[in-house]
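Heads up, one of the protein chains got dropped from this complex, but the rest are sitting where they should.
Each chain carries a letter (A, B and C) given by its place in the written order, and its residues are counted from 1.
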Amino acid sequence: MKKTALCLLIAWFSLTGAAWAGSTIKIPVAAAFTGQLASFGEGIKNAAILKGEEINAAGGINGKKVKIVLEDELCDPKEAATVATKLANDPKVSIVIGHLCSSASLAALPIYRDAKLPAISPASTNVNIGKMSPFYFRNVYKDDFQGLFLARYAKLARGFDKVAVFYEVNDYSMGLMTAFQKEAKKLGIKVLGTEAYTSDTTDFKPQLTKFKMMNPHAIFIPGYAPQGTLIMSQARALGMKNVAFFGADGLDDDLMLKNPDAEGLFVTTPFLPDKAGPHAAGFIAAYKKKYGKEPNWFAANAYDGVGLAAQAIAAVGEDRVKIRDYLASLNSKEKAYKGVAGNTYFDENGDCLKEAFVKEIRNGKWVSAEKQLQ
Amino acid sequence: MDSLLDQSSLFLQQLVNGITLGGVYALIAVGYTMVYGVIQLINFAHGEIYMLGAFLAYTMVTFLGLPFFAAFILTILICSCFGIILDVIAYRPLRNAPRLAALITAIGMSIFLQNLALMIWGSQIKSYPREILPSIFYQTAWGLGEVTLSWLQVFILAITVVSMAILHLIIHRTRIGTAMRAVSLDKTTSALMGIKVNRVISFTFAIGSAMGGMAGILVGLYYNAIFPTMGYIAGIKAFAAAVLGGIGSVPGAMLGGGVLGIAEVIGAGYVSSEYRDGISYAVMIAVILFKPSGLIGRQIGEKA
Amino acid sequence: MMDLKKMQKNPRFFFLGLVFLALLLPWLPMGGSTNYVIRVLTTAVLYMVLALGLNIVPGFTGLLDLGYVGFYGIGAYTSGLLAIHYNMGLWLILPLAALNGALWGILLGAPTLRLTGDYFAIVTFGFSELVVLVIRNELWLTRGPMGLPGIPPPTLFGHPLTRDWEFFYLILFILLIVLAVVTRLQDSRVGRAWFAIREDEIAAQCCGVNLIRYKVTAFAISASIGAMAGAFYAKWFKFIHPDMFKFWESILILCLIVFGGMGSIAGTMLGALILIPLSEVLRAVLPQSLFSARYLIYGLVLVLMMRWRPEGLIPFERAQARKAWQAKERLGS
Partner (left out) sequence: MKPVLTVTRLSKSFGGLSALKEITLAAHPGQIVGIIGPNGAGKTTLFNCLAGLYSPTRGQIRFQDRAVVPEFSEARAHHIRRCAVLFMALGLVWLPLFWSFFLPAAFFKVELVLLGIFILAMRFSLMRGLMRFQMWAWGLMVLFLLSDLFFAVWWLIRLSPSVHLTGTHIPLRCLAWPWAIGAGVFSIYLMIQLFTRQVRQIYGFRQSPDAICQMGMARTFQNIRLFFNLSVLDNVKIGCHARMKAGVWGALFKTRAQREEEAGVEREAMECLRFVGLEKRAFNLAGALAYGEQRRLEIARAMASRPKVLLLDEPAAGMNPRESSQLIRLILDIREKGITVLIIEHDMRVMMSLADYIYALDYGRLIAEGIPDEIRNNAQVIEAYLGGGPSHAPT
């Protein structure tokens, strides 16, 4: 029992201690900075910190300095919930940037709702997040839009009409697949077959062999990069030389560049350095200067998210509900927040409509595809 | 609907995939089956050793810049030493403790090692640089119509078969092998016969771990992906293979691995790729329930 | 440990003291992070319930059960689905979930329970993996990896529970019920039969203990407790996802009871109370890169406990000695 008492004491202090912080404006960023999806989180982290510094350099918000706090939730729903509670009960926090994965968002969302704490997700694309809470916003498009866009692009720009879908068993991937299939049926793309894999699969040959016999024009991989690159290598090894591959923003990762078999892959992305607006140039330059590489779309959205939060706080102060109302009031092109990744304005669900771009790998580099769909 | 020819070639290709997968399972399964045969312990940490093998070779090749085959040999040696260490620090103190204790220790070890690897190498999927192998390995050794078999696959199968044969010889022809069989039958008596039981057990761990490490490297090459949690699923499936073949017998492990690999691939190909992992679990459970002695394992009598 | 002595002197008083303390907790000043602390403690108590449930199988009956999380998941999904499709209240759901858990416990237990220790462990493990697979892939039922969002909160006399302390009290209540169940069973004929099986199966059989019946009973009760915990969990989180019921959870819970002392009720609860907040402490203490590998600690706990103190913090024997001591008081001889 003494041990218990001791441990409780330690726990107590570490927990209560966690809440006390300096008298600055805290903008917590909750995402996965370690674990399987760390490479996505990295972009978010970098951009958020960058934006924070820029704001402080410009004299902060109403004279107050901004402090970017990183909260790691490993894309694990349970972690996300704990982190969310921690933030929700921190009086210093008036808005959250996060979360990354849709499952994490779904777990954190009720807590923010109950605490009346607004949150802006830079990356959760799951369809039914928006309508579940008035306090949850996102400056990224939804899966259904992305899937629809991909189907159109595949048909109209590339002229594929026999496609196989190789999806991962997770919310993101399956959301994309359903949206894609729906649109594909409309456009008359024939989906020859759909096969599944899990995140810890390394042997994709059985499924690929099946696809091979269907000889499709292209294989749609609505998954993440780590598996995507394996799939492509193994497909080539099976002798599927003239099959095209395409995916969604999940494959938008420099990991793909290491793989010679990934040549010709094209993916959707909400942000393209060379397609981005004029005020993006500064961001791209600064980002390159600080981290020595091109910002990906996660970075861009996080950058905009922090910017948006700062703007809101500057406008209405640190009251959570006021901030929420302010964000909700940005509901048309005119009022939109002009970010580096296009204009951000919200519909009644707190979702936003953004245009998607397509980029492809040409001799080992990400370049924007010459055929875009506008 | 496609023609019968396509169907048959599809089936053949799946068979090839299945056999390669089975070879890998067999290599890992040997570790389980030997350790279980000798001290009736499911060494959960074995899957982790397989993972460590993959990572060690990766580190040597990329950071130390060793030539591949040197790294290959070195890794196998290190892994076998590691197996011995594992036995000495974790399992030996519990030889006479209840089996539950040893089992829990094994689980704890496996979790510990997995997270250790997570700390050291991070959770990102790594892959061997392609240059480390002569490009011949990536070309097709044998192609019949649509069916292809790369030299790498041949290489893996060859290594599996050869090492199994060697193992079989060791167990049935050498003194230490005889000692192993004696210990597996009765520890105390064989101790009375002047066999150094602990040494024999350590030797068993060494061989098993060497096999595991080798399997790790081969898989890393074949699928081109290594990550800290790779040992977990692979370990369980390999154990399923060992049980299926009859735990305690090396040919059994080989057979079990092959059967399981094919079953899994056929299942994924024809039935449902969502339930792919489920297939091996189901096989394992079924075998344990209905024929615990496996396909060619020796009978495990229930002592009253 | 002196206060264990105190516990022996007047356990009831001591126990009531603890409960009172727990009830007091939400109202103590904690620098604005009350809810956070309460949430962590709610998790701790939830795991106490889980640990008490699991303890019945490896602790009382001496069989290693690696599939416990399967029942946890079954309970959670039963609760979630019932709440969403038939919007049932928690008080109807809890028993139903428990029943469902027990049903599956029997279905799994009946054929597997004659297996020897480690084979049994493996089969239960396979079971839990299969459960997760089914939850993942049967979209029509569980929405699979999309998870089950929007589970309505439980209500008490028409007033919906939303605040953290309300959930804390709720789980405390469940804990008390489970505690009562477990202690009463432990002191009864059933409990003695379990202990007998744990100590020596053959001797137990020759004393007229029907092995299979009592093992299955133990399994079913343990499963139903797990399912109840799951039901609460779903109602509390309002969102459940297949990833929440991975193999790790089983290991974590096992780790709790091994640490606290297999078979001793106080020990199990103590283990949960120490190890669960630990992970939050680690979050505060460790750098982020190491935090993701925190399970390392749990693995280490398992190994070291087995090596140096296999009987745990509060050993089974001591619990038994205390029981004997109380019996002496009772009989006054």
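Everything that follows uses one rule, which is that a contact is a pair of C-beta atoms (placed from the backbone, for glycine too) under 8 Å apart; a residue touches a chain by one contact, two chains touch by 3 or more.
Bear in mind the structure is a predicted one, so any value in this text is a computation, not a measurement.
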Legend entry - From C:Gly17, C:Pro111 or C:Pro160, residue that would touch the chain that is not displayed: C:Pro111
Inset, instruction - Pick out which of C:Leu21, C:Leu92 or C:Ala324 touches the chain that's been left out of the picture. - result: C:Ala324
Legend entry - Interface residues of chain C (partner: the chain not displayed): 107-108, 110-111, 114, 181, 184-185, 187-193, 195-196, 199-200, 202-212, 217, 221, 316-317, 320-321, 323-325, 327-328, 331, 333
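The rule is simple: only the chains that are shown with their structure count from here on.
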Inset, instruction - Quick one: report the Å distance separating chain A from chain C, using the average Cα coordinate of each chain. - result: 36
Legend entry - Chain centre separation (chain B, chain C; CA means) in Å: 34
Inset, instruction - Would you please write down the residue numbers of chain A that are in contact with two or more other chains? - result: 34-35, 169, 196
Legend entry - Per-residue multi-chain contacts in chain C, two or more chains: 136-137, 289, 292
Inset, instruction - In the complex, go through chain A and note every residue touching chain C. - result: 1-4, 7-8, 10-12, 14-20, 33-35, 70, 72, 74, 76-78, 81-82, 85-86, 88-91, 103, 106-107, 109-110, 114, 126, 128, 132, 169-171, 174-175, 196
Inset, instruction - Going by the contact rule at the top, pick out the chain A residues touching chain B in the complex. - result: 34-36, 38-39, 169, 195-198, 200-203, 205-207, 209-210, 212-214, 226, 229-230, 233-234, 237-239, 258, 260
Inset, instruction - Spell out the part of chain B that touches chain C in their complex, as residue ranges. - result: 40-42, 90, 93-94, 97, 99-105, 107-116, 118-119, 122-123, 232, 236, 239, 243, 272, 274-275, 277-278, 281-282, 284-285, 288-289, 292, 302, 304
